[in-house]
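A protein chain is absent from this complex, but the other protein chains hold their places.
On to chain A.
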Amino acid sequence: MTLLAVERIKLFTTRSPWWGTLIALAIAIGFAALTTATADEGFVSVGSTQFGQFFALTVVMVLAALAITTEYRFGTIRTTFQAIPNRVSALLAKTTVVSSLALAIGVLAAFGALGVSALIAPEADLALTSAADWRQVAGNGLVYALAAVLALAVGILLRHSAAAIAVLLIYTAVIESLTPIIPEIGSTIHEWMPFNVVEKFLSGDGSTRAVAEAGPPLSTSTLSPWLALAYFAAIAFGMLALALAVAHRRDA
């Protein structure tokens, strides 16, 4: 518990987490407001309100990566390891605190987006009536938390803010979306790429949408929604385990 308190103090005594939180919420909620306000009739649905989640999620991943890379950048990681020689505990505490914040942001962003859409289009059917509806909205909390774990792991491994952010952005925005164009094997590989798989957990087979275009492309994964989340979690924690092992071995 002490270590969690330490990381909480560290996280909230600088400004960037506050800014990151505000920007993520503004993107998710603003996107929902925009799409709902400009939508044609019969477009607005639970699914369509969550259109902007991926962009907000990217901001949260940057926030999470920065939470660790700034410690390397400013040398406070050494002060941290001086105070807490058990590096694995120290980094696990940070991961817990940062991914908890990410979870809170994900839940707020999702319900905020749903709420603002309900205000703008009171006639639309935005009631959460099925398990798929709940996953599409509340599920963002879990996805944000796991993505933060993944981003922290990348940050621990690379130690440089610019490098970690570049890797995360290029991977999520470019590599995953371009993989399907590789001839023959491209779509098979894409089927198992983590952000594609986790979309299966969120939007499932598209039952939360009134029209298919009311959201990002549906996942090509053949896993069930909860297996898809488990797969994403396994990748995030696998990366974290690797990062902790490396941090434990190397010189700080």
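By our rule, contacts are C-beta pairs under 8 Å (C-beta built on N, C-alpha and C of every residue); 3 or more make two chains touch, one makes a residue touch a chain; residues count from 1.
Assume contacts and distances are computed from a predicted model.
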Any idea which of "Pyridoxamine 5'-phosphate oxidase family protein", "Dehydrogenase", "FAD-dependent oxidoreductase" or "ABC-2 type transport system ATP-binding protein" UniProt assigns to the chain that's been left out? "ABC-2 type transport system ATP-binding protein"
The listed residue (A:I84, A:A104 or A:A173) that touches the chain absent from the view is A:I84
Touching residues (missing chain, whole complex) on chain A: 2-3, 5-6, 9-10, 13-16, 70-71, 74-76, 78-86, 249, 251-252
